[in-house]
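Note that one protein chain is taken out, while the other chains of the complex remain in position.
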Amino acid sequence: MTYRVAILGASGYTGAELVRLLATHPDLRIVALSADRKAGQSMAEVFPFLRHLDLPRLVKIDEIDFSGVDLCFCALPHATTQAVIAGLPRDLKIVDLSADFRLRDPAEYEKWYGQPHAAVEVQKEAVYGLTEFYREEIRKGRLVAGTGCNAATGQYALRPLIAAGVINLDDIVIDLKAGVSGAGRSLKENLLHAELSGGTHSYSAGGKHRHLGEFDQEFSKIAGRPVRVQFTPHLLPMNRGILATVYVKGDPNAVHATLATAYADEPFLKVLPFGALPSTRDIAGSNFCHIGVIGDRIPGRAVVVAVLDNLTKGSSGQAIQNANLMLGIEETTGLMLAPVFP
Amino acid sequence: MTYRVAILGASGYTGAELVRLLATHPDLRIVALSADRKAGQSMAEVFPFLRHLDLPRLVKIDEIDFSGVDLCFCALPHATTQAVIAGLPRDLKIVDLSADFRLRDPAEYEKWYGQPHAAVEVQKEAVYGLTEFYREEIRKGRLVAGTGCNAATGQYALRPLIAAGVINLDDIVIDLKAGVSGAGRSLKENLLHAELSGGTHSYSAGGKHRHLGEFDQEFSKIAGRPVRVQFTPHLLPMNRGILATVYVKGDPNAVHATLATAYADEPFLKVLPFGALPSTRDIAGSNFCHIGVIGDRIPGRAVVVAVLDNLTKGSSGQAIQNANLMLGIEETTGLMLAPVFP
Amino acid sequence: MTYRVAILGASGYTGAELVRLLATHPDLRIVALSADRKAGQSMAEVFPFLRHLDLPRLVKIDEIDFSGVDLCFCALPHATTQAVIAGLPRDLKIVDLSADFRLRDPAEYEKWYGQPHAAVEVQKEAVYGLTEFYREEIRKGRLVAGTGCNAATGQYALRPLIAAGVINLDDIVIDLKAGVSGAGRSLKENLLHAELSGGTHSYSAGGKHRHLGEFDQEFSKIAGRPVRVQFTPHLLPMNRGILATVYVKGDPNAVHATLATAYADEPFLKVLPFGALPSTRDIAGSNFCHIGVIGDRIPGRAVVVAVLDNLTKGSSGQAIQNANLMLGIEETTGLMLAPVFP
Partner (left out) sequence: MTYRVAILGASGYTGAELVRLLATHPDLRIVALSADRKAGQSMAEVFPFLRHLDLPRLVKIDEIDFSGVDLCFCALPHATTQAVIAGLPRDLKIVDLSADFRLRDPAEYEKWYGQPHAAVEVQKEAVYGLTEFYREEIRKGRLVAGTGCNAATGQYALRPLIAAGVINLDDIVIDLKAGVSGAGRSLKENLLHAELSGGTHSYSAGGKHRHLGEFDQEFSKIAGRPVRVQFTPHLLPMNRGILATVYVKGDPNAVHATLATAYADEPFLKVLPFGALPSTRDIAGSNFCHIGVIGDRIPGRAVVVAVLDNLTKGSSGQAIQNANLMLGIEETTGLMLAPVFP
């Protein structure tokens, strides 16, 4: 059976990545694409790499007839998303890729995003979209809130360790290296090629990055008590990919065994042999996440390294994985594309 | 129906690209992979980005039982390929990705490759693998010789123009910009990141690049008289993609119309509206070739720009396209993957 | 003796490059820096790589007391420059890095820049700033108009050949590859790292690039009759550097000999041995221009390849070279910095 999907916010990178992945998805068909400022244009004008596809023209959201839509991907900017989703038909399945419905506590939302939440009632029905840990809720969900890409990477490295109690919860450091597409197609001086290529720097350091809200919410829930991690992201001169180097205190072998066991049957999460560490090159363009564990020379300390593609497993691939579950399609459908290397 | 394929030379970039594309091909199944120096290893060791696939281990060629193989992709280095293919079963279908069987005239082979051809009889049955122009021969062929990646790019820009007689045959300049993966996974100082990134230079300039042999053979055949083009390749700090800027003398509108008409029904060759020129970013990772035409301010001169991915449409994607034809499968099967951007 | 200089427009790349070069210039001292939108900030805020220098704060132009300034570098945007320079003290020496005073004929200016020239009288005293060909005029000049960076590259390859009559003037093709810093620190989507890295495309093709105005003016003047070249620029994923591949018809040895002789005593222009071609990597960050010549396999055709750093020899280094001449300082002073490699 073919399901009809719409994509709101199709002129950004996550919107385009949705279209790229859906181009070879056998069961989902794109019937509407919105992009407010570029309404009237074709996707080929906005993203010439999609030129070969037969796609609907970009329209404004209110031009879409949602009665013919089974599921809607919402790839709109943070903050504006709340009002849009609140206004969509009540029976429409929605996968949101913004940050607006990730935090269950409106106070936490206001703390990290600097303004009150505008759709608190809708928030209550949102399911957190980290597929492997919320499968059943997602299957039944109407609104699934995709995770932050950095937040997903850190959680894949840490959730089973926190749940199993094999690491010290008060001394976790996530040093993260992120490619630039995570910052979106936004016109900022520091995202120019001349500014970014050939160098690196940290950003939102010192506990200021918004994805900490997701870490706090999820890790504390698992642990049953507050957990606060240290998190320092860095911007790297690469387009796709996140590498999280996670410093934990615990027995390295137990850390590895816990992750290997937890993910043994996961189609997209691959734990490497003990001592082997992954590279972002090996997952670029794909929905896979590779995780490695090594012990430090200092006994009782381990380093976990997780990599994924921020645009795929970190957002649009994850979104389709969740949509598959919500529509009753086999979870991996359309997502087994191999990474692109070199 | 599922056909069983082998890949000889699976430890190079074109071999890995074949595996990447076949990973989601519904009708071809990899039953053997060879790599002489890496025999005994798994593909996951040689190319960790293929870790998620269930693949046969790498073996030496003589360990392969070809009786269970329907078609063999041969991605071995130039020169060594001739002896290998001469020794394969006579009834095995073969798609060769090396340069060894591209030139029909053994004297031309010796001129461009510096040594006599070692399998002249086998050469006689080879079909030149530029799919769109040799479809019928490829369908019936036993041995198809994949084109050079630069040679393919230049030919897509020029073949219809030469055939239609709309350009001056004695004044054609191909200025080509190529990504580095075309040079293979070879340990050369000038391919190091520190040497290559952030700069550009020409190579094999002055009429010395071996793909000129293909241009000479094909263009002269089309024109019915010798055609010699000027060809200057440049190496760019990018991994995938070729952009050929082709300077021709002829009416720009006729040039555009000729190409647009010739490729109107081609699934992978996209001619842009007159005046629009393509980017390599828009075809990376895909089997598409985009072509644009613009008129110069000097009347009677046109510039044709063609782009394709050297590893896909320029070699491994082309190889699968040809294999599809040889096996009676729909030509585009497994090849409609969208480009990866950004 | 130390001369006092001001830089107008110090918040752009060419302004910053002037500061970088002047940081180790023994005879010039920066006494004023302007940047309208960033007035009040320090250079360390706008360009942290200049943090170690003791520099005046950024101010608005009208805050500068030009009575204490010997020479003014003007690195302002095109079009706004005319009015600014027209308003500067009549006895102030000026090196302009914009396009505003490069074209001697106001009609040509209007044709290429789309609006009438606003300071036609000032234009009359402007000297074209291609140092090696206008040394005497520059020495005596009050206002020197720096060349376009692409225009400089093409002229270094071609001027002596046109002057010597060794090439066909009606069949010159300049295929140019340019790094992205030439586009400036401007917020444009196609200059983002995610859009630009890993690929290439042509721009302003078909005879539309404004630097053609300079080629037309200069080549026609040398030849004593109209000369129109073909010029296709391409944007490359690199920050600094221009490589011009110039296709000419003429005897390759005569072409090489003409260039080698013309530049034999030039401190910054290096002609390579016949058959050797240059790389942009070998001039990045320096004021040098490397030029190579090779013959094509087609008799009577030669390829000239010239490389320079668009920010140094193509603009700010050239500007200082001209300033040295105007102030009676040895021409190479402060400019013998070696390129940075890798």
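So that you can tell them apart, the chains are marked A, B and C in the order they are listed, and the count of residues begins at 1 in each.
Methods note: a residue touches a chain if its C-beta (ideal position, glycine included) is under 8 Å from a C-beta of that chain, and two chains touch if they have at least 3 such contacts.
It should be emphasised that the depicted structure is a prediction, and the values quoted were computed from it without experimental measurement.
The chain that is not displayed touches the following shown chains in the complete assembly: A, B, C. When the whole complex is considered, the residue among A:9, A:141 or A:278 that touches the unshown chain is A:278.
Here one chain is not drawn; of B:81, B:153 or B:181, the residue touching it is B:181.
Contact with the omitted chain, checked across A:131, A:147 or A:239, is made by A:239. In the full complex, the hidden chain is touched by chain C at residues 13, 16, 19-20, 23-24, 47-53, 181, 197-198, 239-240, 270, 278-279, 281-286, 288, 290, 336-342. Residues 171, 173, 175, 177, 194-195, 197-202, 205-208, 212, 228, 230, 232, 234, 236-241, 243, 245, 247, 275, 277-281, 284, 294-298, 301, 303, 305, 342 of chain A touch the missing chain (whole complex, contact as defined above).
Contact between chain B and the absent chain runs through residues 13, 180-181, 183, 185, 187-189, 191-198, 237-239.
As a working rule, only the chains that are shown with their structure count from here on.
The chain pair sharing the most C-beta contacts is B-C.
Rounded to a multiple of 5, the C-alpha superposition of chain A onto chain B involves a rotation of 180 degrees.
Both copies, chain B and chain C, contribute mostly matching positions to the interface they share, with over half of the numbers common to the two. Note on chain placement: the centre of chain A and the centre of chain C lie 45 Å apart, centres being C-alpha means.
The distance from the centre of chain B to the centre of chain C, each centre being the mean of the chain's C-alpha atoms, comes to 39 Å.
Contact with two or more other chains is made by residues 13, 181, 197-198, 239 of chain A.
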